[in-house]
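The complex appears here without one of its protein chains, the remainder shown in place.
On to chain A.
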Amino acid sequence: MSTVNVYKQRPDAAHAESPLFHAGLHELVGKGKSTAGVSLRERKLLGHLTLRGDGHDAAFAGAVHKATGLELPGALGLVVKGETSLQWLGPDEWLLIVPSGEEFAAEKSLREALAGQHHQVVNVSGGQTILELTGPKVRELLMKSSTYDVHPRNFPVGKAVGTTFAKTQLVIRRTDEETWELLVRRSFSDYIWLWLQDASAEYGLAIKA
């Protein structure tokens, strides 16, 4: 075990506010059109851990698999198992997302499995959030917002790309045929929320809890 000080960053009793807390999404649930082309849900307060190491090293990949139960994905890859997902961010960097409250245990088990190896695990849960978009018109919304080609031929389920979006940058993840996730930095979440409202106006936007 390394000497890194690992501690629980979000105590159970503490009051936590997601980056879009101020938008009051819970008050907007059910107020949109029932035939909305785009449904938005904030997957808030999940545990986000960035993981760095040498993916070509079998010992590293094996330890990550042992700790998370997920295979390290290759370039632009995303693997999902239940509520847990592991995503490629760069040639030596991955993002592990675990259900809310499990990040402390996940970090500890990763550190135990990777003990003695050259690696880095950082809890970045407070720095970003996930906006999940579902519906038949989501692809058209993404086409308006980003220069990246989101045609199914180029963007199959299980792909995740960091790209430009509106006037900023975020990660687009495709988790299902009509389900896409946007990984948004905390300080840009309000801008993205305003952008999504405007861009989805012509299709109708519904907020889900």
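Brief remarks on what is shown
Simple rule for what comes next: a residue touches a chain if its C-beta (ideal position, glycine included) is under 8 Å from a C-beta of that chain, and two chains touch if they have at least 3 such contacts; residues count from 1.
To be clear about the criterion, contacts and distances are computed from a predicted model.
The protein name that UniProt records for the chain not on display, among "Chemotaxis protein CheW", "Acetyl-CoA C-acetyltransferase", "Sarcosine oxidase subunit delta" or "ABC transporter ATP-binding protein", is "Sarcosine oxidase subunit delta".
Remark: the omitted chain is touched by one listed residue; of A:69, A:90, A:127 or A:156 this is A:90.
Screening A:20, A:45 or A:161 for touch with the missing chain picks out A:161. Residue in contact with the omitted chain (choice from A:6, A:23, A:61 or A:76): A:76.
Residues of chain A that touch the chain left out of the display are 75-76, 89-91, 93, 147-148, 161-164, 169.
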